[in-house]
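Here the complex is missing a single protein chain, while all its other protein chains stay put.
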């Protein structure tokens, strides 16, 4: 069994943004030399997400509106966590979007459906944060 | 390390439906011959889900009502993604239900609790779509 590990760093200039990281994660897979196995990609921070969906700008705007409806940022005072912080909503938004994805590796590439793309979902940006890529297989 | 891969195809006649796929995924496990490891089951489409819950009809009706409340289908015009499409809600519903499950394999079978069953959650049906089963172990 081979294993591979890499951290990807992001510094998103807005509070919230979705970043397509499929290319960077595929680069990790190539570097690993692993051809059959599983690839875990997870946010290392608890106010960010890694998820798989469509790379379509309208959908990302819909998601922003939808997440704000389900877990609104303001007023900051509605959350007990916001005692010296203002990011309680980011913890909740990331809960809906998910911490991680596990992707199958077949024949040296991601075993994706036609529209699957990996995204980093930032919900409390404007600082450096990390995603972990861990691959096991052979 | 051994690895196994299979696509399961579904053509759900309604727009939305939950299909118990535990038997079909267990058939894959038998075919793989793997007795210790991990089994990834994921929707290959971004408007469908694979999740684990109870095989109870009342609960599935509750989920339908609940998902419609959290991410309503209509009016289609409320979503920017629905520009020539009408399935933005399906992307959001699948986000809540999840893309994938990872199941432990112990002693040649799924290491399940008493009521765990694997479901395919279709949110934009009436066409052929796929689920990926990837198993690694030995």
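Just so it is clear, A and B label the chains in written order, and each chain counts residues from 1 on its own.
In this text, contacts are C-beta pairs under 8 Å (C-beta built on N, C-alpha and C of every residue); 3 or more make two chains touch, one makes a residue touch a chain.
Note that the structure is predicted; figures quoted are calculated from it, not measured.
K.L.:
Please identify which residue in B:88, B:101 or B:133 touches the non-displayed chain.
P.N.:
Checking each option in B:88, B:101 or B:133, the one touching the absent chain turns out to be B:101.
K.L.:
Which of these touches the unseen chain: B:7, B:62 or B:109?
P.N.:
Within the whole complex, the residue contacting the unshown chain is B:62.
K.L.:
What subunit A residues would touch the chain not displayed?
P.N.:
These residues of subunit A touch the chain that is not shown: 1, 3, 5, 38, 40, 42-46, 70-71, 79-83, 88, 91-92, 95-96, 98-100, 102, 130, 132, 134, 136.
K.L.:
Can you list where subunit B touches the absent chain?
P.N.:
1, 36-38, 51-54, 56-59, 61-63, 66, 70, 96-98, 101-104, 106, 111-116, 136-138
As a convention for this text, only the chains that are shown with their structure count from here on.
K.L.:
For subunit A and subunit B, what's the span in angstrom between their mean Cα positions?
P.N.:
Between these chains, centre-to-centre, one finds 20 Å.
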